[in-house]
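Report on one structure; see the data block that follows.
On to chain A.
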Amino acid sequence: MLTEFEAQLLRDPFNAGVRVEYARALLAAQRPEDALAQYDLARKQGAVVEEQFERLRTPPPAAPAAREPVKLSVVAGARSADVVSIARPAAAPDKTRFMHIAGMDDLKKSIRLQIIEPFLNPGLFAKFRKKAGGGILLYGPPGCGKTMLARAVANECNASFLAIGISEILTAWLGESERNLALMFEKARSQKPCVMFFDELDALAFSRSKASSDTSRKIVNEFLSQLDGFEKANDQVLILAATNMPWDVDPAMKRPGRFARQVFVPPPDAPARARIIELALDSVPHGAVDAAAIAGVTEQFSGADVDALVERAKEYVLTEYLETRRERDITQDDLMRAAADLVPSTQDWLRTARNLVKYAGGDDSYRDLERYLKANKLL
Partner candidate 1 sequence: MDNEELLKPTLSGYRQPPALYNSTGFFLSAFIGGPVGAAIYGSANAWRLGRLSKDLPLFVGIAAFAFLVILELDRQGVLGQLMAILGVRNGNFGIFLRGLGLACAGAIYFVHRGYFRAATVSGVTPRPGWVPGIGALLAGVAANIAFVRWILQHH
Partner candidate 2 sequence: MNDQPQNAAGFAAQIFYFIERRRLADARRVLHEALALYPQDPDLLFHSAQVDWLSDLNQQAESTLRQLLVQSPEHAPARGLLASLLAERKEFADAELLLIGLLREYPENAELYGRYSRLMLITLHLDKAEQLAREGLRYDPEDHECLLAIALCQTARAGGRPNEGLAKLLQAHPESLSAVHALVVALVDAGRMDEAHRLSQDALRTDPANEHLVSLVRELRIQNHWSMKPLWPLQKWGWGAAAVMWIGGIVVLRGLAANAPAIAGPATWVWLGYCIYSWVWPSLIRRLM
């Protein structure tokens, strides 16, 4: 019965009535999270409130972070008896928006113009022959907010969000990984407008010329075929992906119609770093701190590095307390000392990126990266 609804929604994704029926069927099939996602989408499309779904939002009283088993059902085939359970923590709905992301104003503006506004106003952009949807690849050093940015984009687009990591696709069973991938795409098709987000794309779509196993190649082939099928199916799905290693992503993934647009997400700029420091110090005892000065000595620090810097400063204070039993606040000196002690984790990535731009050259898709390296005197 579920497949019937999915087929109907494929033909008519804006039919709120069918979507609500689908949500009810999902609820009956013990899939409350999926049911809620469909219901929310139906509500955006004008469906009326239904109590049975609203109740799903309220967590049970005094419940710890529950690990609800979610069965990943196989649509067809003899392996349904071998359905594999995955356990995911019950996640609170993600509300990250651009305003929650410190700094990166230029990047946010560019993303809003290139990605969000075409998605929200397809009519306006169609006049200028700009299509909404398609695939965008966010790349950059680890810990710089690619995943957070992707979630913010989804929320800014007011679309349902489907986050897919390696663990959602890959299994030890032969052939299941491709089927899981196909399932995810079917799910997204039935939830339009939708943002699909593939984290660690290099792991899922690893370059076939580097892969030594057939399994890896088959997954990439399936991925490509789904993306190609997708392009024809609709304009109301945005596919985002993030990777630390864009050079490991199969080149075919970056061709027109797939992840043709690549956006470099650099380490946070000085205002962003200062803001991250302020946020990190918000709930801990600290003296007068000049966050801008600390940001000034933390070039190329990722967001994660800045958090680690504050953690290190806390350690200094706590260590001193253990030795002297004297409590004190975190000071500017502690933070400066931590900044001097830590090495940015982005260095290796930037060194590799420099090799790519300086010696390999000629590839337009890394223009943003080249500009960043030149601006920061790394090239």
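FYI, a contact is a pair of C-beta atoms (placed from the backbone, for glycine too) under 8 Å apart; a residue touches a chain by one contact, two chains touch by 3 or more; residues count from 1.
On the choice of candidates, all candidates are chains of the complex that A comes from, given by their letters.
No experiment lies behind these values; they were computed from the predicted model shown.
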Interface partner of chain A in the complex, by touch - 1 or 2: 2
Candidate 2 contact footprint on chain A (complex, rising order): 72, 84-86, 166-173, 180, 202-203, 206-213, 215-216, 247-248, 251, 352-353, 355-356, 359-363
